[in-house]
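What follows is a structure written as structure tokens; I'll ask about it next.
Every protein chain of the complex appears in place save one, which is left out.
Each chain carries a letter (A and B) given by its place in the written order, and its residues are counted from 1.
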Amino acid sequence: MAPRASAVPHRLGGTLAYAAFALLAAVLAGALPLSGYALNILMQATTYAVSVIGLTVVLGLCGQINLAQAAFFGIGAYAVGLGTTAWGLDFWLCLGLGLGAALVLGGALGASTLRLGGHYLAMVTISFQQILTLVLVNWIPVTRGPDGVPGILRPAGLADGQRYLAFCILALAAVAYAVWRMPDTRLGRAMRAVRDNELAAGVVGVDVYRTKILAFAIGALLAGLGGGLFAGGFAYISPDQFTFAESVVFLTMALLGGVGSPAGAVIGTALLILLPEWLRFMKEIPGLYLALYGLAVILIIIFMPVGIWGFVGARLARFRKAAPAPDRAGDLVLARAAPGPHPALEVVGLAKHFGGLKAVDAIDFAVARGGVHALIGPNGSGKTTTLNLLSGLYVPTAGRIRIDGRDVTGLPPHARAAVGLGRTFQNIRLFRSMTALDNVIVGAERPDNPAGLADAGALEARARAALAFVGLEDRADEPVASFSYGHQRLVEIARALAGNPVLLLLDEPAAGLNASEKVALTALLRRMTAKGLTILIIDHDMTLVRDVADRITVLNFGRRIADGDAAAVLREPDVIAAYLGEDAGQGGAGRAEAASPRPDLAPV
Amino acid sequence: MALLELRDLSVSYGEVRAVEGLSLTVEPGEVVTLLGSNGAGKSTTLKAISGLVRPRAGQILFEGRSLMGCRPEEIVRRGVAHVPEGRRVFPGLTARENIMLGASNRSGLSKRQIRAEADAMFELFPDIARFGDALGWTLSGGQLQMVALARGLMAKPRLLLLDEPSLGLAPVIVQAVFRIIAEVRRRGTTVFLIEQNARMGLSVADRGYVLESGRLALSGTPEALWANDDISAAYLGGSRAVSAAG
């Protein structure tokens, strides 16, 4: 939900400095004389921060809410608590059990709800949280009920409080580093894509549902880790430490610090653990302090949606040195549309009815390999519905769709991308918080990309080549939200090209472009077909269609009214009538006669 | 004084300049049509007039007074009714209820009065008289357009804005819709009409304007516009090709 505030420390130097800093912090925690009070505060802050970083993953990176973070924290804590006491197991084994339980339960909970979206997820996680509290309190033979679990053991060698704290700090540093690097992994990019634009993510080839479940499970896992460490740190746990109220505390910490980065998680956690200690008097009135948390949540969401780190990071980014200019991007290689046995696209008897409305009524057409095929028709003729059927956003009422000879009729959008369908959107759908390069890398990562990209370097090289092809290589590392409308369109095309599609669907690429941009678009389309790409274009701009299309299919009232060679189709009286209007008005008959097709309408 | 006057109107969506420096007038009692291909900025112009989008620059005057900065509710109360593209009939309300809500801009009417007026509307729209109690989502495209028109008229507007009333309708239905527009005009309501169906639009209009890429390309009487080759080019493309050839 918040833009990622800062770049990953790519350079080795940064990573080493970070490691040295973490080690120093751990050594200081182990060596400095700490009071018991200070030790407790630091222990709590460190273990909580691990759990809050879990929210950075699920809420910050993937945009999914989880209001049961304290429950997963509790699962980790009880695994260590009960394991080292009642069951007499080794600390590390218990910690592993807790992590496994959090991961599995998180994944299962996510799997049950993540298809349905936000509201359901929020309520189901709250419910899960309440159930866990009920179980912890009432299942006394196992959980020991409200009395809690005392006497929790630490691992051998870390029995000393400060040494254990030093270990927790190292664990936190490792987790923060992993999550800091995560946005630039394949999974991390997929999560950001899902957060920014679920629909586009699916069409580009990201398995949206699977990505969300993974994010949710990883978030739960980190909560379990934080909880396990917490149990070892305090030696005593009880159900009231893992209630819904604590989940809200975790959420507030994440939001306050900035949900987009683990740095924000650490800042938010530290602030909200230290502040109440400084304002201890508030704890004398029960409720006051949580009431302020609630108020803080509302105020942060309204006035500072990116949190402290998001706010600070955006300002720091201005002073950061520009990244070194990359080497010249290579030439974009597209697999040629070989004259295979199958057409690139085959549509047979395709129909979509909404109630009684036949938006698409049994249409047939085929797109041959190579060249530009245009699908046109007056407003409301069923073009957009057809496009949504092709990319899997609608389920057809009847008919089949074959791409490259494979029947994709029942496949979800990301699976169609894997078969080789690329598309752009009329109202541009980019991943708005990401750079142009990252947008295009997500496209290059489409499953079964024939370009066969083995490693991160090849992936980036291909993305840069695709950006160079549309003329944006110099702006590759800029956030795409700062691009002009015309350039955003080009990034969207580059994103699709990077995936090397068998068929590229362009949904009104000329919409909103000015005259010179349209000329540039025409040239770009020609360069794309020169590389052997097959394009299906939908546009109202008949000048563009005339200029680029080899073949045209015309729809009206959901039916196909013409199909074939472009010049011939545009001369058909039915097509001219569909565009200029039927000669139907009685009062207008005289005028209409004056408007019969003219010779100058024929293509030059 | 013109009933409606646009002066140098410019509207942007973010960076996209949908309308650039558009000036036009609509005199009382006229039917004026605004033509142009999809994406030319026609709907945006209507939305700016009715307050749904905020212009970037320019002036909109209705009866000599500015409409700039007014909310849609205020603008319809001042007598400008907008029948938007896609009809936007409330799917969960009946045709009669939809029509009755058209009077929401007029105060001091009892429910009974409004209902009586709505029933009187069915005389102008005999085709939907039988469907008064049918829910919006069950109606066909032509019926929806009739309901949307009737709902717009219930506002007793001095200016009626119509956005593509022929959209997606079969020719025989389009004829019926345009007969009603002619009747509305005969009863004294000024109409500002957007059409992609240029033939139909010009058949009822006194004057027409043609938009291309957000700018005014042509204006004049229907006869003059038809006599100009550019109107075909604006719809079917080729303007660049034509100018290049010439």
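We take it that a residue touches a chain if its C-beta (ideal position, glycine included) is under 8 Å from a C-beta of that chain, and two chains touch if they have at least 3 such contacts.
Going forward, contacts and distances are computed from a predicted model.
Considering only "Aspartate carbamoyltransferase", "Branched-chain amino acid ABC transporter permease", "Acyl carrier protein" or "Xanthine dehydrogenase family protein subunit M", the record for the omitted chain gives "Branched-chain amino acid ABC transporter permease", by its UniProt protein name.
Of the options A:85, A:113, A:439 or A:500, the residue whose C-beta touches the omitted chain is A:113.
Of the candidate positions A:293, A:365 or A:469, contact with the unshown chain belongs to A:293. Note that of A:72, A:91 or A:128, the residue touching the chain absent from this view is A:128. Across B:151, B:185 or B:199, the single residue that touches the chain missing here is B:151.
In the full complex, the hidden chain is touched by chain A at residues 1, 63, 65, 67, 112-113, 115-120, 122-124, 126-128, 130-131, 134-135, 137-138, 199, 244-245, 248, 251, 255, 285-291, 293-298, 301-302, 305.
Interface with the hidden chain, as seen from chain B, comprises residues 50, 52, 71-73, 76-77, 81-82, 84, 88, 90-93, 97, 100-102, 104-106, 111, 114, 151, 155.
Keep in mind that, in the parts below, only the chains that are shown with their structure count from here on.
Chain centres here are Cα averages; for chain A and chain B they lie 40 Å apart. Residues of chain A touching chain B in their complex: 355-357, 378-381, 484-485, 508, 510-512, 514-515, 540-547, 557, 570, 576, 579-588, 591-592, 594-595, 598, 600-601, 603-604. Taken together, the chain B residues at the contact with chain A in this complex read 13-18, 37-39, 137-138, 140-141, 164, 166-168, 170-172, 174-175, 178, 182, 195-204, 213, 222-223, 226-227, 229, 232, 235-242, 244-245.
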